[in-house]
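Up next is chain A:
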Amino acid sequence: MKFGRGGFLPRVPGRPSRHVDAAPLPERLVVELRRDGLTYVPAVRDSERVAFGAPLAWAEANGGRVALPAPAAGTVTIDSSDTGSAGSVVLNVTSHDIHPLGTPCTPERTTAEAMRQALAEAGIWPLIWSSRTGAMPALDGSETPNRILVNFVAAEPFRARGKVIWGEYGQNVTAGLRYLPRLLTEYGIINLTLTELDHPVAQRIRQETAGHAWIHIESVPVRYPVEHPRVLCQALRQSDPRFQREDVLWILDVQAVQAIGGCMTDGIPLHERVIAVGGPGASNPRHVRARIGTGIDRLLERGELTETKRVLRGGLFRGRPVDAAAAVGYDDDAVFVLPRPEGREFLGFAKPGFDRTSFLPCFASQLTTAAADRRLTTSLRGERRPCIACGLCEDACPMGLLPQVLHRYLYRDAIDEAERTGLPLCIGCGLCSYVCPSKLELRKQFSEAQVRLREEREQAAAAEAAHKRQEEAFLREKEHSEDWRK
Partner candidate 1 sequence: MTATNRVSVTCVGCAGSKCRETIRAGVHTNNPILVQVIGICSALAVTSKLETALVMGIALILTATLSCFFMSLIRNITPPRIRMIVEIALISVFVICFDQILKAVYWDMSKQLGPYVGLIITNCILMGRLEGFALQNPPLLSLVDGFANGLGYALVLAIVGCVRELVGSGSLLGFAILPESVYQTNLLFVLAPGAFFTMGLLIWIVNAASPPKPEKKP
Partner candidate 2 sequence: MNPIGNLLKRFKPLFDQGGGLRPLWPIFQAADNFFFSHVEEAEHAPFGRDPIDIKRYMSLVIVALLPSFLAALYFFGPRVLLMLAVSYAAGGLVEVLFALVRKEEINEGFLITGFIFPLILPPGIPLWMVAVGVVFGVLVGKEVFGGTGRNLFNPALVGRCFLLLGYPAALSKSWVVPQSGDWLLWWRALPDVPADAVTGATPLMLAKQGTHTPLWDLFIGHTAGCIGETSILMTLIGALFLITMRVASLRTILGSVLSFLLLGTILHWIAPTRVNPPSFNLLSGGFLFGAVFMATDPVTGPVTGAARWFYGVIIGGATLLIRSFSGYVEGVMFAILLGNICAPLLDEIVIRIHVRRYAREI
Partner candidate 3 sequence: MRSDVRTLFFAAAFGTTCALVLTAVSRLAAPYRSANEKAEEMRNYLSALGVPFDEKASAKALIEIFDRNVVVQTNGRLRIYAFVPAGVSQEAMAFAVPLAGMGLWGPIKGVLALEPDLRTIRGLRFYQQEETPGLGGEIGAEWFVRQFKGKKLVSFTGEPGFRLVKKGMPLDENSVDAITGATMTSERVQTILRDVAAKVAEERGRHDRNE
């Protein structure tokens, strides 16, 4: 596939090994009631006993209902004390057993309708991204994709890698790939994206999928944020002339396919995630298989969740810090441990820099291939300065935007000009903030402006609607009075 310029993969220490550990199964699982921007309403009462896979909460979305299935059997406590978040459901586990729900069926005998229903109930549906809605696809069958793109690549340091999941759940993934065509239109195509096509894992995938003509394998560069659905979508549009603008594309990653496979063949809902625990602060970087609801502290070795380190949920770029109480969610696949800065370095800017890598090839680490950014901490690593228009953000931007120009517009509050200059296209990958030598908070600035823009649009639309209503009421009134006069 053709990718534009931009994107960057920093060399960060603490890459998780291919080994997959099983996290301990705790007695208490916490399921947050907020996921993918949706707030779920509990479907159970306090101290009610639920079975494995039974819906804990529902949310209405896109013409249907999606569920949060219980990751284990147990007694429920509803915790809504937290005013900030939507609250959570705490499950006191009585049994960790996993057993199939419902009857398995073959792909040939499954209908799209049934499959959508099953995926929504199993909590898998929100893992699919649709190019039409920019989020999870509609549940009522109103959209049928011409394409489904299954992404094996995770460039953001460090998210669970497709190859690891393939190695662990190869069968489930192939099964999932067999079910996916049910959701497609006729003669629809499934694209698989891999990094290298001649890698042993890639060759095995090709062998497995060799019989299926509708599966196309594509190679993509490992450059963050290549896994972002909008980047993939743009690249597909640019490289494949058969893929039209009005065509619908669904994108999902390997873990979602694996879950689909599990759900459709064995009837097992989404109940565990493979999580990459890595980063310069991780003492044992590895992959961990964890039941949903397991506290994130259970994934970490002792000493990682302390004052001197910051634990991010998600990768380096998009991860957000979590506290000790946070638990594994239905869509988590990464925990990034970043040390906090300690002490100040003497004449740091003048050192050759074998222990730091940068977007610019201006550190000595460039000379060796093995060097990694061993000094990566939560520090800004520099003073905040005004923009000097160095253009690094433009080089790094994967969407071909001009972040420096947007910054200038937003600096003087010209939000309309920023909108015309492509602000809505920003995907919030954070690379511009990452590379900025002046340490400007570009990502924050852009996402705030996007929110403001959306609010303004909504307000304008609401005002217009109100105006229209008023006018109509006035007309009715007038008609009415005229009628009355007659």
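The set was built so that all candidates are chains of the complex that A comes from, given by their letters.
The definition used in the following text is that contacts are C-beta pairs under 8 Å (C-beta built on N, C-alpha and C of every residue); 3 or more make two chains touch, one makes a residue touch a chain; residues count from 1.
Model, not experiment: these values are computed from the prediction.
Novice: For chain A, choose the touching candidate in this complex from 1, 2 or 3.
Specialist: 2
Novice: If you look only at chain A, which of its residues touch candidate 2 in the complex?
Specialist: So the residues of chain A touching candidate 2 come out as 10, 12, 310, 312, 316-321, 338, 340-341, 344-350, 353, 356-363, 373, 375-392, 394-395, 400, 402, 404-405, 408, 420-422, 424-425, 430, 433-439, 441, 443-444.
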